[in-house]
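Coming up: chain A.
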Amino acid sequence: MKKVAKALAALAVGVSVLAGTVAAQAQDKKFTIALIPGLTTDGFYITMRRGAEAAAKAVGAELVFQGAPEFNPVLQVPVLDAIIARKPDAILIAPTDKVQLVEPLKKAHAAGIPVITVDTFIGTGNYQTGAGDADFPLSYIASDNVLGGRMAARALAKAIGEKGKVYVSNVKPGISTTDQREEGFKAEMKNFPGIEVLETQFNDNDSNKAASQMQSVFARNSDLAGVFGANLFSALGAANGVQQAGQTGKVRVVAFDAPPSIVDNLKTGLVDIAIAQHPAEIGFFGVMSAFAHLTGQSIPTAIGTGFTVMDKDNVAKPEIAQFIYTD
Partner candidate 1 sequence: MSAHTSTESRADPTQSRSRQLIVRIAALRAWLFLALLLIFFETWSRVSYGQTFLFSSYNAQSIAIFAVAPLLLALGSTFVIISGGIDLSVGFIMGLAAVIAAHATNLAGQSLPPFAAMLVGITAGLVVALGPGFVNGVLISKLKVPPFIGTLGMFGVARGVAFLLAGGTTVPVSNSWFAALGNGRVFGFPIIVIITVLFVLLMHYVLSQTRFGQHTYAIGANEQAAIRSGINVPRHIRRLYLLSALCAGLGGVLYAARFTAGAAQAGEPLLLDSIAAVVIGGASLFGGSGTILGTVAGALVIAVIQYGLVFINVEPFWQFVAVGVVIIISVLVDQTQRKLGGDRQ
Partner candidate 2 sequence: MSVQSQPQSQEPILDVRSVSKRFGGVEALKDVSMSLYPGEVVALAGDNGAGKSTLIKTISGVHGADGGEIRFAGEAVHFASPEAARAHGIETIYQDLALADNLSIGANIFLGREPMKRVLGFIPVLDRPAMAKAAKETMARLDFHVNRLDAPVGRFSGGQRQAVAIGRAIYWNARVLIMDEPTAALGVPEQRKVVSLIQNLKAQGRAIIFISHNLQDIFAVADRIVVLRRGTLAGERKISETNPDEIVKLMVGG
């Protein structure tokens, strides 16, 4: 299975990094690794930075964290250019557009700076294939969103006793990450014959619309048992729709992502289950992979990181709570 392969790959990086640590100390060179997030103010990326810093500390590298306040290629490219001018030893970046960031990143590649993309990708996300003009990054390290969708499906199926109707509340088609979550969710639900997946509702990242859609779906399907919100606004909107319909606790809501506010939402029962990504892991593997490459190791072209399933009962436990994103 693909995810097993990825997990093994991750393990391989970890092992090789240990070896690399020794090598680096022998070389006595302090590497500078730049991390450019999609936006600087988001808890997801702040958490990713935390993981990256932990890795940098472990291997004795310096981490530079620079980015734009909004998720926008127009704002990200100047930051990237400035970083390239400083000639770091490696660049980790969450590209804000899979096409528009290709040319700017080529400049880094041309300057001999290795590029690794984290969270999001350029081109197809399949790197080092020798095909296309966007295969030059060494690796794509991100949550395996298909896996995340599958985990959401399994958690929801369990919560509703493996029967009833469910649907996906999604942002809009064409966003790679949320599309993959929906794909994984639907694929996994095929394993539960008692569950019917209704048509996906797209809400344009408008929680007001997501709430109304949930109410409308429920109006037609009184046996609705659950909703999967493919991102935070979709989930909060759907959860409010459930609340307005007076179905809290009856129609289960699964949210993707775990900002600090999710704790409250789980405790009040607004949201039943949250699928937390592991951004710190992404940051950690990002720095480790860069370091491994810089010390002459080969690294996998794709690494998928894992998820944690949170609910009311486990969210207070430290081993679960550690995956809540930093404020």
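We take it that contacts are C-beta pairs under 8 Å (C-beta built on N, C-alpha and C of every residue); 3 or more make two chains touch, one makes a residue touch a chain; residues count from 1.
Quick note on selection: all candidates are chains of the complex that A comes from, given by their letters.
Just so we're clear, the structure is a prediction, and the values are computed from it rather than from any experiment.
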| item | value |
| --- | --- |
| Chain A: touching candidate in this complex (1 or 2) | 1 |
| Chain A residues within the candidate 1 interface of the complex | 39-43, 69-70, 199-202, 204-209, 211-213, 215-217, 219-220, 232-233, 236-237, 240-241, 243-245, 259-261, 264-265, 270, 327 |
